[in-house]
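One protein chain omitted, others in place.
Here is chain A:
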């Protein structure tokens, strides 16, 4: 059983967003982080110093590990930001302001 079945979820129609240009499906009500997890993606940022991959850590907006660039706005916390149809999500390098 998956979590959607467990909660007997009947979400509205899925829509498409892009991650670095690649199309992925997202559901209404999901955060950017939830949509990426559902698509099998667990990292979407590299650190400023060592260039190490990061994704969700605290899941509640405290740790800032899940920063991501959404529609050209870097530094968004993926665990808080709702995903919207047509969002262009980009993996974020460093602060996201560097390129």
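Details
The definition used in the following text is that contacts are C-beta pairs under 8 Å (C-beta built on N, C-alpha and C of every residue); 3 or more make two chains touch, one makes a residue touch a chain; residues count from 1.
In this text, contacts and distances are computed from a predicted model.
A single chain of the complex does not appear, and UniProt lists its protein name as "Oxidase", one of "Glutamate ABC transporter substrate-binding protein", "Oxidase", "DsbE family thiol:disulfide interchange protein" or "Branched-subunit amino acid transport protein". Of the residues in chain A, those that touch the hidden partner chain are 1-4, 6-12, 27-31, 33-34, 37-38, 42-43, 47-50, 52-65, 67, 73, 76-77, 79-82.
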